[in-house]
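One protein chain omitted, others in place.
After this line comes subunit A, so read on.
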C-alpha cells in the first residue's frame, strides 16, 4: 500500500547489515545505496546518459529555492524513466535550510523565511511542503521537520523533536499521492539518546514506507554520531528501509551499513571534486598536488568509469589547477567510486562475507592500522572486529 516496497535479499550473519532491493515507481534500487545529490533534477554537469552508464538509479533532488523548484516536466526530461528521485528541502543532515534561508523563524505553523528571489516573507508549512513535493513528483518525499543543530540540547531540542512528530502527522494528512510517492518521516532528537528513542517509538506507530535518520553529520563527535545511529536502527522496524541523511564519507558508509542503514546521501563526493580531490580505495588523491604532474596512470586503474577510461592523473593535475572542466571530470569518477563501494557491500552481504569486506576495506584505507577509535567501537558493537 506504499509507493515503496523492500525485499531483503540477505542479512549479514554477524552484523546488522542487510542487502535488499527496493522497488520504487521509477526504479529498482539495490541497497545499501548511495544517492548523489543533484540540483534541479540532475547532477551538476552530468547528463542523464552519464548517470545511466554509472548505473545510478536514485538521486537526491535538492532545492531551497522554492521559486526554482524543478517541475514534474523537468524531472521527466531529466530522464526520469531511468531514475528515482528522493526529494528533500535539506542538505547534509538538514541544517542548510536553517542556515541558508535568511531570517528563518520556526513556529508551530511552519518555517518562516525570506524568499531568496524577491525578499518577500514566505511560510513553509508541513502542508505546503507536501503540496510542493506532490507537484514535483519524486518517488520518495520527506516530511518537513524542525531541525536544530546537533550542538543544541535541552528544552529546544525536546521541542524540536515533538514538533517534528506533530508535523509528521500534518504531512501524512496532507499527502495526496501516497500511491506514487513514499513519505519518509525523520527521526530527530539530536544527541540525546532518550529523545531519539522517544521519537523513533512515535514514528513507528505511523503507517509509513521507510524512515530517515536526521539531525546527524553536523560536526558532532563521531563517538556520539554512531551511537545515535545505532539507537535509531535498533528501534526502527527491520522490514523498512532506513535512510541516514547527509552521510557519505567512505568510512562512515561502511560503519553505518554495518549498523543497519540502507540509504545515504551526501554532497561530499561532488563537492570534493571541485577542489581536485578524487576518491580511491586508499583514501583521496589531491590532484592539484605536484606529485601527480608526471603520473600517467588513471585515477584508479581498476575503475570502469569514463574518466578513468579517458584521462590520466597528470592531465587532471594540469586541469585541476587551471580549469573548471576538472570538477566535472572528477565528479564522474567520484560518483562511480561511491556507487561501486555500495555495490561491493551489497555483494559481500549476499555472500555473507560482509565482515571480511569491512576488514579488508579498513586495512586498505589504513595500512598502518591507525583505525579511528569510533569506527573500531561502532563495528565491535555489531561484532565486527578489525584485523
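The working rule: contacts are C-beta pairs under 8 Å (C-beta built on N, C-alpha and C of every residue); 3 or more make two chains touch, one makes a residue touch a chain; residues count from 1.
Basically, contacts and distances are computed from a predicted model.
You can't see one chain of this complex, but its UniProt record names it "tRNA-guanine(15) transglycosylase-like domain-containing protein", from the set "Alkyl transferase", "non-specific serine/threonine protein kinase", "tRNA-guanine(15) transglycosylase-like domain-containing protein" or "Rab3 GTPase-activating protein catalytic subunit".
From the options A:197, A:318 or A:359, the residue with contact to the unseen chain in the full assembly is A:318. In the complete assembly, the contact with the undisplayed chain comes from A:50, out of A:50, A:188, A:217 or A:232. Residue positions on subunit A in contact with the hidden chain: 39-42, 44-50, 68, 70-71, 73-74, 77-79, 117, 293-294, 296, 306-307, 310-312, 314-315, 317-319, 321-325, 328-329, 332, in rising order.
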